[in-house]
Every structure is written in C-alpha cells, then in structure tokens.
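I have placed the structure first, in the form of structure tokens, so that the comments after it can refer back to it.
Every protein chain except one is present and positioned as in the full complex.
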Amino acid sequence: MKRLRSPNRNVRARTAGGIAVAVCTAVALAGCASATQSAASANSSPFKAVKQDASAKITVWTDSTRLPEVQQYQKLHPTAKLNIVTYDGGADGSTYLQSKIQLFDRTGKGWPDVVFGSPTDVTWASRPTNPSATAFAAPLDESLVPKATLDNFAKGSLSPCQYNGHTYCLRNDIAQVVLWYNKTLLDKWSYQVPTTWPEYQALGLKIATEHPGYLVGAVGDTNSQESYFWSSQCPAFQLTNPTTLRVDMQDPKCTRMASLLDSLISAKAVSTQGFFSQGFAKDSGSKVAMAYGPSWYGQYLFNAAFKTPAGQIAAAAPLTWPGDASPATGNVGGGLWMVSSHSTNLKAATDVATWLTTSNANQGSAPTYPAYSPAAKVWLANPTNKDYFATDISSVFEQAANEVWTGWSNTKFSDATAWSSIVLPGLTAGKSLTSLLPAWQTAVSNEAKANGYKVTNQ
Amino acid sequence: MTALAVEPPINASSRRAARRRREGSSASYFFVAGYTVLLAAFGIFPTGYALYLSLTNDRGQFVGLNQFSKVARDYRFIPAFENIATYLVMWLVLLVVMTVLLAVALRSWMRPGMSSLLRFLYYLPGALAGVASVLVWLFMLDPDVSPAGWFLRAIGQESFAATLNPSHLPIIFVLIAFWTGAGGWIVVMYGALNNISEDVLEAARIDGAGRWQTAWHIQIPMIRKWIVYMSILAFAAGTQLFIEPQLLQTASLGRVSSTWSPNQLAYVYAFQQGDFNGAAAISIFLLVLGLACAGVLVTRSDLFKLEEQ
Partner (left out) sequence: MTLALRRRPNIGPAKARSRLASRVLVGLVLAVVALFFVLPVIWLLLAPSKTADQVVSDFPLSFGSFTQIGRAWSHLFSFQDHVLLKWLRNSAIYSGGSLVLTLVTSVPAGYALALTRFRGRTTLLVVTLISMIMPSATLVLPIFLEINQFHLIGTVWSVILPFSFYPFGVYLVYIYFATSLPRDIISAARIDGCSEWQLFTRIALPLARPVVALVAFFSFVGNWNNFFLPYLVLPNSDQFPMQVGLNQLLSSTPSFNPVAGAGLNITIPELALAIIIGILPVLVLFLVSQRALVSGMLAGATKG
C-alpha cells in the first residue's frame, strides 16, 4: 500500500511531518514553561493604606437580610455618606463577590468599601488574587479595630477571619447547631426530648410509626451537611496544615451519621427535601416535630417560613454520641463583614463594620445570634428574641456556641457545592446516604485539588 | 436571536460577469471603515489575544500546548463537553424535526387564518429570550407552582429538586431553547414553504400525491438549504450555553453544577481561579469547534454567495 501512495501525497505528508518536528523542536528549545498559575506571595508586606479622604463616600455591599441594619446605621449617623448595594451575600456557595473582586483587581478600581460575606470568602479575600494585586480584605487588627474589641468576640468565632497572624474580618453572627423541637407536639405525645443521637434515632423511628407524616429532620438543604456531618465530627473538610485537606468520608464518624440518617430517611421520619425548598412549608411545615439545625432556625424557619404559632418551639442542647470525649456541634453559616484594603475612607468603613457587628443597638435586635459576646448577652436579654419560644433558649445557645467543632475547616471552596450537586440529587433519586459517601468524597477531593490543596483520604 | 434567519441568496440576480474595473474604490474604503475597525477590535483582535493567552502563562512565558493539556485534564472538562454534546444532539434533532413538521402542517393542513394565529402563538415566546426564559421555566419546572404541575407529578417529578436531576438537565435546556427559539424558525420555514410555487404542488397533486407524500418528496427537499442553515446556526449558538445553567445553578441552590457547560468552566477558570490563560484555552477549544462548523458552512455548501456570477 505504501508504495502505491502518490508522490504528491508523499511530499505533503513529509512536509506536514517536517512542520510538526519543527514545532516540537521550537517548543523544546523554548523550554516550554509550566502552565500552572504563579502563586501569590504569602508573606505579605505590611498593610499600606491608600491615600485617605475622610469625606469620601463609602460603598456597602450587604445581603438583603442585613439591609435594614445598614439602613439603620445611616439613620443613626446622618452625616455618614453611604452607597448601599444589595447582593446575594455569598450564600449557598455563590461566588458573585469573588468574581467581582477579581474584576476590580484587574481594573484597579471599583471595590466596595465594606462587604458582608461568608467565611469561605475570607479564604480568598485575605490573600492577593494575583501577584500584582493587594489582598482585598484589610487586616483589621492593624490599627483599625482595637484589640479589646477583637478579644470580645466569642471564642473561635474569629478563626475564619484569621490568616497569617492577622484578622481580616469581623464575625457578624454564629450559627451554632442545636436540637429544635416542637414542645407542644412532644408533650402531647408524651415523648422525652432526646439528648443523644441514638435516642434521637429511636424517637424518630417511633414517631414515624406512631405518627406517620411527622418529621424529625430534613437533609435536602444546601447546608444540611453542616447540621449533621459537622456535628458528627466527620473529617470531610479538615485542614491538617494550611495546604493539605483531609477528606475521609469512610471515617466511622461520617458513616455513623450516614447510616443513622439512612434509617430515618427510609422510615420517612427525615425528609430528603430541604426545609427551605419550594412547597415544603405548605406541605409539611406544620408536621416538623424536631429539626437539627442552626440557631437561626427558630426565627427564620419556624416563625417566618412555617408560621408555627408562638409558644410551641423550643431548643435543646446539641446531641452527643455515646463514647465521644467531648460534646461537639456544627455551625451553619454565620456571616461576617470585611473592610476593603483599597478603601479611601478606612475610618468610616471600619466604623460601619464595627457598629454592625458589635453595637448593642444593632446586634441586640439582630435576626441572628451575635458573635460579639457582650452583644450576645444583650441579644439573649432582649424579649423579642425569646418571646416566640416555649422555653428559655439562652443557656442552650450559649452552651452550643462553645461546642462548635473546629475540625471542619474553612476552605477556599464552599462546602455546599459538592453536597448540593452530588449528594442531594442522589438522595432525591432514592439512593442512600451511605452509598453516596464515596461520590461525595471524590467530588470534594476534586474540588480541593482544583483549588490547589493536597488531598489525603486517610 | 441571531439564530433567526436570513435568506441565503438561493439564486441572486445574476448580472454580467463582475470582472470590471474597480468601481468607487476609495469611497468603498470609507464605507467599510467603521465596520472594519469594529471587526478588528471585537472579532479579530480578541481571537488573536485568546490564542496568545492560551499559549502562554500568567508570567507571559510561552508554554506550548501545556495550557490545553492542563484544562483537558481538569476533572470538569470532559463532563462539560459531554453535557454540551448531549444537549446539542437532542436540540438539533428536536429543532429540525419539529420545525419542519410543524411548518408543513401549518402550510398544508390549516386554513390561512388559523395558521397565522398559531404561527403568532409559537413565535411569541421568542420575546422572552435569555434570562427571562430561564426564570419562567424555573417556575414551569416546579410542580408546586407550575400550570403543568399535574403533568410533572404524573411523570414522577414530585418536587423542583426531583425535576432538576442532573440527568434531566439537557432535556430542560432543550425545552427552554425550543420554547424561545423554535417559533421564529417555524415562521421562517413556513415562509420558505410559501415560496414554493403553487404549480409545483399542483403538479404533485395531479400525480396523485397525498399531502404527506408532497411534503416528503417535494416541499422538504425544496427547503433543504434552510434546514441546513438553521441547524448550523443553532449548533453555533448551542455551544455557547452559559446563562441557562448559570441561572439554574443559582435557583437550584447549587444542585446544578457551576461548571455544567464549557463556557461556565471558562468563567470559573477566569474569575474564581484567576487563570485567564486556562480560560482562554477552553475558549479556543470552543472556538475551533465553532470555526470548523463555520468552515463547513462557508466552503462545503453553496449557502453563502461571495461573488455574483
């Protein structure tokens, strides 16, 4: 066959081959550089503010929940010049803020002065997005916020804000996970409120048989993994050092929670829909006997979404596992405020952030539990935060705030994406949580690697 | 919307051979100047720039094909292109079969008044292209608010979450695209059918051909060029899927992957990972796909006329 090839074609083939060789040689000679991104230098030089202008207008980006608070600040400080913008607040793994800051870093202008964000946002905001840029978040501990103020935040609540020895944000609220229950229902059925996970499981199965249709939880929300797996101390997002992430969903502490939930899901005591999904409130809102979730469930879920009458809902301390040394619980969200390092009016910007996170005037009546301890006391004393509940939630909230497990790390990527895009569709399709753990582990590992982490699955 | 059509000059006015002395040469440059500047700035330059970025790294060093192999090895790369391929196949088949069938049915079975009303109804959702169409379909796919909720439940989709199962996504995007885009094409196909002279159809009828036979043997072959043209434009538009999965991702609270389509992956590369070079490499992959398609169209078919004969 070869010999039959026309000379013309032969020439052409040889030319093509020649060109290919030439290109290859050129490439080899050029010593093809690596395609990996250059790492932004970690040892940031001391923070240098841009030229300040005490009368400059400052731009505040807030989520819509916090919007009234910012408006309140404007009302109380009529001389402050604010430009208030609402955005999604970084909820549910949104990357809107990050994308926009990338854009501003490219253009060299346009940054908002104060932003509300999620703990995930601090992981990129505390370091430069590219070698020539400055990290977006200003180090607040450097002569912006007094140390005394920072020290007053609840233990560990500022840890998502800290990087390389500096504090880059002020935590707005903490969302410690507790056991919510409908006291009226449980009293009527004369059930004991569980204190351990096995008790919770037993009660759930009992409710499923004796009162079918009633629920003791839901796993279909984007943050359900934080309520359950974080509380179970599952090493799903555990930084063993700043660059190595441990993702081990086969750890007994993960599988115990998965199989517990599987039994409740198959008994239809735990819903695979989300509490916040469209239609849940209408169909099952009145049938939630228990819910394991963050401190803001009380007002947001039961009061606002389910419209459960006042005096029915109560909270109990986080559940424990028999044999575990210390009690642990999860944390669902908890926003924070950052100040831009590019702000031309750092003083005004810091003032807004400080007022929003620490003032009694604001936090005392905030919709969520304050991270700033003195404000949390005022919050708990505020009758409007408690009147709705059947029992006093103060001690439960305070206890849970101190029990948040620190082994669930704040990573550069949201812990919600893999859960929502891999596990939740699987659950909806009828698969068991236990069977989905390997897929979840793979998804998280992939995401971690794409974000530059070394991953260990041990 | 660019997908809506233009008549390819099937048989343009054939004037005498155009090998004349240049007519109005200097004025011509003046006429095309503005457009040429825009073409250079937003067509040619970005293409070249994307190519440059894809061959270098962020330090400006030449990396050969390393950017391409880097993004191709990304665990999100293959699924994104698989997703888009599934979508394109379903979309093109549905589009071609349905628009042609509906246009033929409207032309041959309906009275003119009824036919024009139906065409208008089909065409109307085209006004809701882009974000609006996705928002509307978010509600249509939620059995709790959808007017077709009973239907969704009947086929086993009990909740919004169930409807948004990853394996349903290509179907959902096809539905959305069909809802906004097909009407315009039906109108165009109908117009093309209308242009087939009555004599031809009459002759077919005389030969005893039924309406289906006429459609299959006469009408559809005569609008073949249109069908090819539509498929190619729809293909080029389909590779660009961005806003649909992006909005579904937001609305489904992350159940839809944020890197479902290649364009989204490029976006993530650029704006989350700050890697414009990697993003450019993905763009080049898409561009080559689109250009191959454009090349076939321009060279292999006689759809576009460059010279008057």
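Think of it as A and B in the order they're written, each chain with its own count starting at 1.
Methods note: a residue touches a chain if its C-beta (ideal position, glycine included) is under 8 Å from a C-beta of that chain, and two chains touch if they have at least 3 such contacts.
Everything quoted here is computed from the prediction, not taken from an experiment.
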Which displayed chains does the hidden chain touch?
-> A, B
Touching the absent chain when the full complex is considered, from B:Thr163, B:Thr214, B:Thr259 or B:Ser283 = B:Ser283
In the whole complex, of A:Tyr300, A:Trp321 or A:Trp337, the residue touching the missing chain would be A:Tyr300
Which of B:Ala162, B:Ala204, B:Ile227 or B:Ala270 touches the missing chain? It is B:Ala270
For the chain left off this view, which of B:Leu53, B:Ile227 or B:Val256 is in contact with it?
-> B:Leu53
Tell me which residue among A:Lys100, A:Lys183 or A:Lys449 touches the hidden chain in the full complex.
-> A:Lys100
Just name the one of B:Val71, B:Leu138 or B:Val256 that touches the chain not displayed here.
-> B:Leu138
Over the whole complex, note the residues of chain A touching the chain we left out.
-> 63-65, 67-68, 84-89, 91-92, 94, 96, 100, 103-104, 106-107, 109-110, 223, 276, 278-279, 282, 300, 304-305, 333, 367
Just the residue numbers, please: which parts of chain B touch the chain that's not shown?
-> 1-2, 4-13, 15, 18, 20, 22-25, 27-32, 34-36, 38-39, 41-47, 49-50, 53, 98, 102, 105-106, 109-110, 118-132, 135-140, 144-149, 179, 183, 187-188, 190-192, 194-195, 205-206, 208, 211-212, 232-233, 236-237, 239-240, 242-243, 247, 250-251, 253, 263, 266-267, 270, 276, 279-280, 283-284, 286-287, 289-291, 293-295, 297-298, 304-308
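Everything below uses one rule, namely that only the chains that are shown with their structure count from here on.
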Per the C-alpha centroid definition, the whole-Å distance linking chain A and chain B comes out as 38
Inside the complex, what are the residues of chain B that reach chain A?
-> 56-59, 61-67, 69-70, 74-76, 142-145, 159-162, 164-166, 250, 252-258, 267-268, 270-275, 277-278
For chain A, which residues are in contact with chain B within the complex?
-> 27, 30, 32-38, 88, 92-95, 98-99, 102-103, 129-131, 220-222, 273-274, 276-279, 282, 416-417, 419-421, 424-425, 428-429, 446, 449-451
